[in-house]
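With one protein chain removed, the remaining protein chains of the complex are shown where they sit.
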Amino acid sequence: MSKPFLKNAWYAAAWSYEVKKELFERTIIGESILFYRKENNEAVAINNACPHRYSPLHLGTLMGDVVECKYHGLRYDGTGRCVHNPHGDGRIPGKMCTKAYPLEEVHGMLWIWMGDPALADPATIPDFSCHTNPDYPSVQGMIEMHGNYELITDNLMDLSHVEFLHKGILGSDAIKRGEHELLQDGTSVWSNRWCPDGLAPPAWDHMFKDYGKPVDHWLYMRWDAPAHMLLDVGITPTGRPRDEGIWMYGTDILTPKNETSTYYYWGVARSHDKNDAEMDKIWTGAIETAFGTQDKPMIEAQQGMLDSLGVTDLDEVEPVLLPMDSATVRCRRIMDKLRGQDGVTLPDPRNPALTDLVRKANAEEYSGRVVPVV
Amino acid sequence: MSKPFLKNAWYAAAWSYEVKKELFERTIIGESILFYRKENNEAVAINNACPHRYSPLHLGTLMGDVVECKYHGLRYDGTGRCVHNPHGDGRIPGKMCTKAYPLEEVHGMLWIWMGDPALADPATIPDFSCHTNPDYPSVQGMIEMHGNYELITDNLMDLSHVEFLHKGILGSDAIKRGEHELLQDGTSVWSNRWCPDGLAPPAWDHMFKDYGKPVDHWLYMRWDAPAHMLLDVGITPTGRPRDEGIWMYGTDILTPKNETSTYYYWGVARSHDKNDAEMDKIWTGAIETAFGTQDKPMIEAQQGMLDSLGVTDLDEVEPVLLPMDSATVRCRRIMDKLRGQDGVTLPDPRNPALTDLVRKANAEEYSGRVVPVV
Partner (left out) sequence: MSKPFLKNAWYAAAWSYEVKKELFERTIIGESILFYRKENNEAVAINNACPHRYSPLHLGTLMGDVVECKYHGLRYDGTGRCVHNPHGDGRIPGKMCTKAYPLEEVHGMLWIWMGDPALADPATIPDFSCHTNPDYPSVQGMIEMHGNYELITDNLMDLSHVEFLHKGILGSDAIKRGEHELLQDGTSVWSNRWCPDGLAPPAWDHMFKDYGKPVDHWLYMRWDAPAHMLLDVGITPTGRPRDEGIWMYGTDILTPKNETSTYYYWGVARSHDKNDAEMDKIWTGAIETAFGTQDKPMIEAQQGMLDSLGVTDLDEVEPVLLPMDSATVRCRRIMDKLRGQDGVTLPDPRNPALTDLVRKANAEEYSGRVVPVV
């Protein structure tokens, strides 16, 4: 009944700063994986089960570039090969190795490929370069939510909820009135809201030095499979170019731990108050409040409702749709197609214009490049 | 393996005082249900899942007679119909509604019909009018027990256990010696104990002003499907009419939360010390001790034993029966029949003579009206 995870896909495994020259375990689409950095600082990912007795390697010891299993002292290098057997004649069976995963470090994150290594093309990792661009001071974090990742995709691809779930912080009347546009290019989807000439949401207004007057507000969300989202969001005085306002890239990347739990990697790379360390704290606090104390309980309550009905996937209960669900439905249908043909390489999400495109506050600029769909 | 719940039946959803002009959730036979009172004080019950995204409505806000979902602000009235969509053009799809349940407020309780609304006849709600009769001061409460409701029916329809499980409080030697009679009328069952001329159980004796001399003790339990019980119980000096003693109606209504957890609604409507608020506290304390600290651990221990054996129903392990189990077996067999023919209307439990009948201390008075069975 449960939908399988995409295997041939890049998943965000961790923010770069989370993995040090220490053993670090994280479970991704059900697989327990060991991460660590070698002496040259390169990060590696190998399956966490010692092939000898299936003891978790992360309980062991990192010795330079190799990890020693705590149980019997077998040592493995970053390719998963056993390189030392301390027992008897020290012979190492050819099969004594654990799976290594393609791992790329880009955009301030570690990206892991869970399927056939031959298909792992780093060029298909979606662009989150805002987090390594010195023009945008950036804060990041991770929140574990005990719900299926597609429930969170639904949340993010339909931001109409901010006026209700995040009322008094991120919501505004203009959002309800705003235009919503769904765009698709290959397997990339945009769910864009253009909310002109209204009072800014309270948190935004406050960061814009308590501006208090009407602004144009935009929220442009890009999605790539399985659940990698980048939000271009900001406000600017009504009718004025965005550079007279404040804006940011909001990263929302979801990595399933398993069917009912998800690692939610969030990031904020902002355009404004660039040398203001206090602003780092303000954004971190705002995100932790909104995502951690408002979205998380809602996602977990939805999951609890599905659990009580004995279903694992919202689609099974045939939810009643509204026009604003068009993007969430689009993403779910793309995922259904990709699940049916796993083994294929995902279309290249690096539309050369994308990074630039999401910087525009005017939806018309999209029209020549991506195809609006219903 | 697990027996299905009766759907076409009234269940006690809550004591009236539990539901206010606030959102209130309770799960009944596995369905999460939202209760609240409208401005005219009428209570309503609708399915707690917002049909849009299956978020629990009880997390939202009550606005007069309608509830606003916390996630996207859709509003529903007490019939489950969506009456407001704040997004876009505000159109409301015809299917955007959640199930409404027939709900009756009678005998100080809210009664919910879980099956086909066309079959919901309020006249078939069993009589617990003692709780709204000013002649009987009444206290009530609810205890959740983590066991299947039929284990608790077994407990109540065979009160031989009071001498052991409630030793020193509700038990007496006379109960072991007493006569037990099983009666049935339609799908109503009586399990009656007549225990003449013995010392009263300690708790009873104490409430009878430390009487200390022999009494006639009666415990007449009425059952209606699925698990609605009323106990007529009291003591009177041996050979004297009941009005020279003290007695009460004890309500024991079981509503399954799910297969392994039950809401136990208890009530005491007493004949004695009518204007004595202290007596309210004494009875509340006695019930909470007996049901909450003696019955509840036993029910949960039985459930644990069945869990350890991998069975969900006591019948599966073929328990060895004693004569005193005749009433519990009768109730289980009636339930088996009703399960087989759900969709039929239950026989009307309102035997016109019942309320009067359970006030008699003499079992012979039953003979003309109900049929003794073995």
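For clarity, chains are labelled A and B in written order, and residue numbers in each chain start from 1.
Keep in mind that, in the parts below, contacts are C-beta pairs under 8 Å (C-beta built on N, C-alpha and C of every residue); 3 or more make two chains touch, one makes a residue touch a chain.
Keep in mind that what you see is a predicted model, and the values were worked out from it rather than measured.
J.: For the chain left out of this view, which of A:7, A:20, A:70 or A:272 touches it?
T.: A:70
J.: Taking the entire complex into account, which one of A:27, A:238, A:261 or A:308 touches the absent chain?
T.: A:27
J.: Looking at the whole complex, which of A:4, A:64 or A:93 touches the chain that is not displayed?
T.: Answering carefully, the residue with contact to the hidden chain is A:93.
J.: Which chain A residues would touch the chain omitted from the figure, given the whole complex?
T.: Residue positions of chain A that touch the missing chain: 27, 30, 32, 48-49, 51-56, 59, 68-73, 85-88, 93, 95-96.
J.: With the missing chain put back, which residues of chain B would touch it? List them for me.
T.: Counting only chain B, the missing chain is touched by 154, 158, 160-161, 163-165, 176, 180, 297-298, 301-302, 304-306, 308-309, 314, 317, 319-325.
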